[in-house]
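Have a look at the structure that comes next, please.
Only one protein chain is missing; all other protein chains are in place.
And now, subunit A:
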Amino acid sequence: MAQASVTETRQSSWWHRNQQQLTPWLFLAPGILFFLFYVIFPIFQSFNLSLYEWDGLGQAEFVGLYNYDELYYDDAFYTSLKNNVIWLLLYLLAIPAGLFIALFLNQTVTGIRLYKSLFFFPFVISQVVVGLVFTWFYDPTFGILNVLLGAVGLPPMNVLGDENWVTVGIIVAGLWPQTAYCMILYLTGLNAVDPEQIEAGRLDGAKGWRMLWYIIVPQLRPATFIAFVVTIIGALRSFDLISVMTNGGPFGASRVLSFYMFEVALSEYGFRMGYGAAIAVVLFLIMLAFIAYFLWSMYKEERAR
């Protein structure tokens, strides 16, 4: 008995005292290590690489800020940047659209589950398939869009071949699944809306838009926040649709930063790792602005509680 207590005190010395603090770190350790190695480390690597000129094969040559200087004079870079901004703005339409579809579907009718799944369907389909479907839809010779335009007496248009329309055309394709995603977020949010508050609002004479704006929407704040985050990130990640629908064309008019980076550094004709890294750094800084905002507003919310 005495022996056991001696071992116990010896064992309990350091580990026992700090167990409470250490355990979470031990559990977190694998995650943190992977995050450091696969996310944080490559970020600094990209920063470093953007100061070099390197074809991915031979010797890297240090060129200082030359790559950034070149970005400054690169028309294609500004086209991509402009398209990124258009993507960010128009893609946000998915949030109100998702909200209205969710409100519409939030009722008890026979078979409502089926309707809900049908509306959710585009989000399940791969982006590549969405891209292909819309490419055929827009096809200037065989596509249904021009048939429809013709039926209402409008001239035919080549959406994906016109440098002014192409980005909008791709975004519309992207909105289809993204709206479904926002819709599902809001549907879950609507389940948590407090019926008593609605009741109270109704007694005070709130109806229609006022009811929506002052009673429902504030209660959906968490859902709106998540929808906003995923939509912004989705807009900045837009790559597969562009790759499938236009391959960046016509003459580079539909490129965004992520696609341009891929083209410059990794595609068939790309051998400029340093330049690609410089574009990646710019894209990272844009994303950082949003991420910082999200973190800040989450922090604020925690404090308010």
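FYI, a contact is a pair of C-beta atoms (placed from the backbone, for glycine too) under 8 Å apart; a residue touches a chain by one contact, two chains touch by 3 or more; residues count from 1.
Simple rule for what comes next: contacts and distances are computed from a predicted model.
A chain of the complex is left out here; the name its UniProt entry carries, from "Adenosylcobinamide kinase", "ABC transporter substrate-binding protein", "Fumarate hydratase class I" or "NADH-quinone oxidoreductase subunit H", is "ABC transporter substrate-binding protein".
Contact with the chain not shown here comes from a single listed residue; of A:E196, A:E268 or A:E302, that residue is A:E268. Shown as candidates are A:Q21, A:T110, A:T141 or A:N191; the residue that touches the absent chain is A:T141. In the complete complex, the hidden chain is touched by one of A:G31, A:G58, A:P195 or A:G208, namely A:G58. Touching the omitted chain from subunit A are residues 55-58, 70, 75, 138-141, 158, 160-161, 246-247, 249-252, 263, 266-272.
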